[in-house]
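The complex appears here without one of its protein chains, the remainder shown in place.
What follows is chain A.
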Amino acid sequence: MQKFLKRLHWLDYVIVALVLVAVVFVIQRVGGTLNYNWRWEKIPNYIFRYREDQERWVANLLIQGLVATIRISIYASILALVLGVILGVARCSANLAVRMLARTYLEFLRNVPPVVVIFIFFFFLSEQIIAALNMERWARGIARSDDNQIWTFFFGDMRRFPALISGVIVLGLFQSAFVGEIVRAGIQSIDKGQREAARSIGMSRFQELRYIVLPQALRKVLPPMANQFISLVKDSSLVSLISVPDLTFKTVELVASTRMIFEAWLVAAAFYFVICFSLSMLFRRLEQP
């Protein structure tokens, strides 16, 4: 701490002071001019709530949303990684048609706003697939059955399963394009001598990819990949637009019913921040051998 203070220049103190003044000013404006009525004391109740009938604490709106966000992020990451690797490999394919297909998918996703993409995917893909598979009824069946603990652990309230799956598919598809680009960059960064060596000991194209190119490529792209997964967590808030009950969706609900605009959103922001910041710390750890 001593050392840290010594490293600060006097100008640094000026900057810190200016920032503090700005913060105080904003709070003043909100409190005074907007005549905003802060009700922080109500917030904990929306995080955990005591249920008198069951005599125990249960997760309320915000935690439900947080858990849903974490679930969606994890499943969508896995989906995006799998699709992204396939896409990245396809982008490097020797076959022109495969390459063009992958490129088209990518360019579509890269040059259309994410919200638009999400709506398109949702209405054309998720709804169709979910309706076709009769997933709604199937999920409700599980929700009603007694031994649904495992399902509930992995997917939360099974009645909302179709929404969750839509969110995961939409987010995964949307992110896979970017993961694919990262994978492609990784594959292309591998020296062509590696491929030649693999081929000259008789490996097939698939073996060459599976044992030689991909392991090296994925290791190389770990930092940008980590960043992409952090973006994915943040972008997961977009799926609230298609009524997936994630943290953002739940916060909207909370604000609508209580008018605690600042409190609710600040708590949501804090939740997102904690997830993303811990992830980036974790990845930084992993990168240092």
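Quick notes
In the analysis below, a contact is a pair of C-beta atoms (placed from the backbone, for glycine too) under 8 Å apart; a residue touches a chain by one contact, two chains touch by 3 or more; residues count from 1.
In this section, contacts and distances are computed from a predicted model.
Within the choices "Cytochrome P450", "Succinate dehydrogenase / fumarate reductase iron-sulfur subunit", "Glutamine transport ATP-binding protein GlnQ" or "TonB-dependent receptor", the name that UniProt assigns to the complex's undisplayed chain is "Glutamine transport ATP-binding protein GlnQ". Only one residue in the set A:Ser93, A:Asn148 or A:Gln194 touches the chain that does not appear here, and it is A:Gln194. Considering A:Cys92, A:Val117, A:Ala139 or A:Ile212, the position touching the chain not shown turns out to be A:Ile212 (whole complex). Touching the omitted chain from chain A are residues 191, 193-194, 196-204, 207, 211-212, 215-216, 219.
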